[in-house]
Structures are given as C-alpha cells and as structure tokens.
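Here the complex is missing one protein chain, while the rest keep their positions.
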Amino acid sequence: MTNTRHNPAAIAAPARNLYAHAVAVPAGSRHLYIAGQVGTRPDGTIAPDLEGQVEQIMANIRAILADAGMGFGDIVKINAYCLAAEDIVTYAGIRNRHFAGSPPATTAVVVSGLADPGWLVEVDAVAAKAGA
Amino acid sequence: MTNTRHNPAAIAAPARNLYAHAVAVPAGSRHLYIAGQVGTRPDGTIAPDLEGQVEQIMANIRAILADAGMGFGDIVKINAYCLAAEDIVTYAGIRNRHFAGSPPATTAVVVSGLADPGWLVEVDAVAAKAGA
Partner (left out) sequence: MTNTRHNPAAIAAPARNLYAHAVAVPAGSRHLYIAGQVGTRPDGTIAPDLEGQVEQIMANIRAILADAGMGFGDIVKINAYCLAAEDIVTYAGIRNRHFAGSPPATTAVVVSGLADPGWLVEVDAVAAKAGA
C-alpha cells in the first residue's frame, strides 16, 4: 500500500494542487522524522540569501531521504519556519519543484527568529514508506 | 487496539482535561497528516473574524477526517499557530467542543505572521486509527 492524498470536494481545493490537505500513511509503513534543516552547506558555511538557503535545505533533505531509501515523493508533511510572510512565497516556489505529482501536507508560519542570526528559514518534515 | 491517553499522576493534570499530555498510537495503525488549515470557505473567501476562521478550520478538518474514514476522536495531536496569546483562548474554546471524551495532545503558540495577511490562525494535526 502507498500513501494516499485526501482533498475532499467539500472544502476549497489546495491552491494549484501544490500541496495536499492531508496524506494518509498505511499501517505497515516506516516513518522518517527529519530535523529542522537550515541552509548550511557541506563545508559548514551558510548560503547567503533566502533562495540559496532553501535550495541547500532541499539538497540536505534529498540526501537524508536517500540515506533512508526514500525520496521526495515519500514526504507526507513538511513545515517551514520563515522570518517574513513574503519569504513563504519564495520558499514554496522552490519547494514545489521537488514534489511534482505527489505534494505533501504543508504548514508554513512566520516566526520571530531562529537559533542562528544567519538562518533565514528552517524546514522540517516527516516521510513514510511502506515496508519494514 | 485503540489510541491510549497518558496523563501520569506525577505531573500537573491537563487543565480541565481538555487535552491529553500524550496519546499513544498502537502498531498496526494508519496515520493521517493534515496540512495547516485556515479559515478559507468552500467558495474561496476567508471568514472575516477569528471565531469564524476557527469554526471553518474545524469544518475543514472534519471533512478531511471523514474523507479518510476518521473522526475527531482519532486526532492524536493538534497544533495551532495564532497571532496573539488571547486568540489561543478563543481557538481552544471552539476546538474543545469537538473533542469531548477523547482529547488530543495539543500545542499552541503565537507566531509573527502567516502566509496570507487575512489569516488569523492556522491549525494542523495528526490523526491515527487502527487498521490498514
């Protein structure tokens, strides 16, 4: 069995189907809890702007998923903590390119700060895949 | 097996038992990850005030749960992102009416903003139910 998206007709559809109102994970699946990722590059430096940080975050998430035998299509929920409302638009634009055909459930909010003043966004996620 | 609430006597009880300190989901359950819901009505307009937005959010969640063969009693965790501390009280009052006898684990925080300036609160949740 595979994850199933739920977008009931009784409520307004997700904007341009770029996310799912809900994703169901069948019994018998393993879950992967991904820590809040930031724009830290492999050498430890931080990407200087929001676009670069989001791209690095997605690269980090891709590497984490691969290490667990998963891909973006297995992400069921992804959460973003941005520093400004307009940053959510930038984040979502980059994020959406990774989820064609299998959008996750999403949450995105504006927070007052993150642990490091150089970080402009933090993104965590849950993925799930059938099998042990 | 069903979800089980944990409220150990060693710690202060949840206020008026309106939430659970923790909810355990047995193995062999399916999980439902619900995206951040906002007060968008089926016609795409946004409910104008906080009470209306929370009512619409709960209606949206009810429709999503029903689409997945679940109900409010299957929600194990619900998170609210409000714009003011006093709004958490309003949100919780409406939320609690939906969970009589089977309160979920909850988190509620005040954020600086949401993606759309018309949104006053965003609520996401995880539900789980025994069976495939």
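Think of it as A and B in the order they're written, each chain with its own count starting at 1.
We adopt the following convention: a contact is a pair of C-beta atoms (placed from the backbone, for glycine too) under 8 Å apart; a residue touches a chain by one contact, two chains touch by 3 or more.
Keep in mind that what you see is a predicted model, and the values were worked out from it rather than measured.
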Sole residue of A:Leu32, A:Val54, A:Ala92 or A:Ala108 that reaches the chain not shown, by the stated touch rule: A:Leu32
Residues in chain A touching the chain absent from view: 27-37, 40-44, 59-60, 63-64, 66-68, 79, 81, 111-117, 122, 124, 130-132
Positions on chain B contacted by the hidden chain, ascending: 1, 4, 6-8, 10-12, 14, 19-29, 31, 76-77, 79, 84-85, 88-89, 104-112, 126, 128
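To be clear about the criterion, only the chains that are shown with their structure count from here on.
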Superposing rotation of chain A relative to chain B, computed on C-alpha atoms, to nearest 5°: 120
